[in-house]
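Removed from the display is one protein chain of the complex; every other protein chain stays in position.
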């Protein structure tokens, strides 16, 4: 099966080795997340540390003196929602300030609309087949292009069998604000590595980007809780699209509904609900 | 400062008209009076209906068809200026309470668009209102019909003289008075201040754009007050030279 190595979660196979939380972070919004090392002293760490875990609003500013340092380890990396503006760091999204040691900071916000970022894996819908490229809808502001050669084993003679309406699991190789985004279904070694056309049956639905990140986080609580209910397969794209398939259509719908309801629930509420569903099913 | 050249012109079919040129921007305003029933909620008032038209003729940025957003915004601005400044007491337009009153259609057409549309429109409106003459109307008691005496024309009672001054603002640092179209498109914000002869403000219109500090705001208002004097002197002069027979 082509999606074998992707984010296919079933109780027996659970892979999150390729896309882990840290890898995707600094790329959520192009422009926000250029890894500009901000050269600074320890003051700045203090300044940030005070606010980690707090809710910040656009327009909030961290200011500090810049002291040139050669030591790379002391640089701070600003992720999504933080922008450098001269000698200050400006918050441009509302959300919670998060920190990952040693020096990565970002704003964790609830958002629905996807903005393509390089390296992220998404679920796209093929909308147009024209000449050498497919146009793929990924939920962003523009359709992404996907070359027919960007599939495992594809050559000019041997074209991949992709139809309009198919779902593809693909990765961005080009994604910035000024260019048309471009997808591929192979990794740098030319292997499919779980990408490609998938989802002959099953159900595709949309959730918020925040929930997707929670699902993709290594050792995600939601996934752990969910896999206790019954076996199913799941593909999660960073663009907020989730595809699930269980043994029966009814079970597929249950999984989809459970995931959608996770959006606004505390851990206790969620666990209670999952337990109730698991009892009902078995 | 670009220099202001108001001309009064005569559109024979209108009751009053004026052509005003500020820099390259040229605007013509015609006023047409018609008789109508006064509004039911204010039986002692008349109406003033302004309309600003930006035809494709005046700039390549305007397309034919229904009025553009800018034209609608300008029309609303002129209507607000008329309401806020009380340039004409609407009670003066009433002929017979609850029965008959004047409605003044003020059509402003831009002939050449080179920025600072609002200032030019306000000057044109004021000049046209001062120039307008309406015939005397009486109601015949017996037939209850209006009789128009076209021999007896009288001027409108222009009670206030609002003058607007527009500013182009570049990031709270540079402020340009009387901007051209190029300066308007490059600026980060626009502001229009309308003052009357008692140095009171009738309108402080700043439709968004970059923020402005209190000191700069004060600075713009004092400039607007100075400009009001210059512009009203000019209008006065042109009016006098145009109607020596009065």
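Per-chain numbering from 1; labels A and B assigned in written order.
What we mean here is this: contacts are C-beta pairs under 8 Å (C-beta built on N, C-alpha and C of every residue); 3 or more make two chains touch, one makes a residue touch a chain.
Heads up, the rule we're going with is that contacts and distances are computed from a predicted model.
Peer 1: I notice the complex is incomplete. Of the names "Cytochrome c oxidase subunit 6a", "Ras-related protein Rab-14", "Exosome complex component RRP46" or "Peptide chain release factor", which is the UniProt protein name for the chain that's not shown?
Peer 2: "Exosome complex component RRP46"
Peer 1: For the unseen chain, which displayed partners does it touch in the full complex?
Peer 2: Per the contact definition above, the missing chain touches A, B.
Peer 1: Can you work out which residue in B:61, B:97 or B:200 touches the chain that's missing from view?
Peer 2: Only one listed residue reaches the unshown chain, and that is B:200.
Peer 1: Please pick, from B:110, B:212 or B:231, the residue that touches the omitted chain in the full complex.
Peer 2: B:212
Peer 1: Can you list, in ascending order, the chain B residues touching the missing chain?
Peer 2: The list for chain B reads 69, 72-73, 75-77, 79-80, 83-86, 172, 188-189, 191, 196, 199-214, 217-218, 221.
Peer 1: Please give every residue of chain A in contact with the chain that is not shown.
Peer 2: These residues touch the chain not displayed: 29-32, 51, 53, 55, 57-63, 81, 83, 90, 92-96, 108-113, 115, 140-143, 177-178, 210, 264-266.
The rule is simple: only the chains that are shown with their structure count from here on.
Peer 1: For chain A versus chain B, what separation do you get between their C-alpha means, in angstrom?
Peer 2: 56
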